[in-house]
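For this view, one protein chain was removed and the others were kept in their places.
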């Protein structure tokens, strides 16, 4: 399942969906809002383009790393320090594949998916970018 | 927290404990019993030695990868296909460290911690070893 | 003809999230951006340098496909095309 959502999500439910009797390894990445002196973070997506790009990344990861399942959720909207921003759950026969698949998805997501984050601090706000 | 236990555990609780406002990344490894034509698996530990070795590994991982938290649970006893065997949860400021820490712990656990697994199948049983 | 402009992050704060624009038949993305610059001095300053060249960090999609600002800006647009304007992605 791939979801871009304003609401919080259940990692537990994602892991449940990724379990299967052929999967021996499930690797999960959870990204949360880190306190870098900010009050909250705002996440924004170009929703339709992001959904399509996530689907492409999911497909690449599934076939490259022989995953049994790959679940991706990314939140948008206003997020407090400590809240979840993104979660990725990958299951595979063996741990090597599950680790690589999960890593691949988060790296490609950061590179390719049209998502932006703004840090809102006590002294102002700034868009987070790679420049 | 490090635990070797006969009982099932809550990954959700482990992740909750690993969360903190300074952690931006939480990586989780969950090992489950894969259906390789077996009926169930039996896991056995040299409990006191395993606990001490896991503590050493946890400490190594925490300092090497600057982890904020590292949670480890390993089950013993009779486990059905699909059930959880082992879970590791690592939180860190950034994802690179959280991934590396989690990977380090599971690899060292497999190499160094006195744990054994027996596959019980329809046609008999065998101890799983690296030989 | 009517085209749609979507803007995100910093550019959304300048241009608004979404607007429809009437532009002349077969106008290019470059002409569309020039028109936006004329309407909004803040956009002009954010998107173009002093020499009038598009800044490096302005990324564009036409109909949800990334376009190369050098090669694709002079291609004529079509009725109903959707141009998205945004800064670099959130990254690491």
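When the chains are written out, they are named A, B and C in that same order, and each has its own residue count from 1.
Quick note on the criterion: a contact is a pair of C-beta atoms (placed from the backbone, for glycine too) under 8 Å apart; a residue touches a chain by one contact, two chains touch by 3 or more.
In this text, all values refer to a predicted model and were calculated from it rather than measured experimentally.
Enquirer: Under the definition given at the start, what are the shown partners of the omitted chain?
Expert: B
Enquirer: May I ask which residue of B:1, B:52 or B:81 touches the chain that does not appear here?
Expert: Answering carefully, the residue with contact to the hidden chain is B:52.
Enquirer: Pick out which of B:40, B:66, B:94 or B:117 touches the chain that's been left out of the picture.
Expert: B:117
Enquirer: Name every residue on chain B in touch with the hidden partner chain.
Expert: With respect to the unshown chain, the touching residues of chain B are 43-44, 46, 48-49, 52, 110-118, 127-131.
Following the convention adopted for this analysis, only the chains that are shown with their structure count from here on.
Enquirer: From the C-alpha centres, identify the chain that is farthest from chain C.
Expert: B
Enquirer: What chain lies closest to the overall centre, CA atoms only?
Expert: A
Enquirer: Any idea how many Å lie between the Cα centroids of chain A and chain C?
Expert: Averaging C-alpha atoms per chain gives centres 28 Å apart.
Enquirer: Multi-chain contacts in chain C: which residues touch at least two other chains?
Expert: 92
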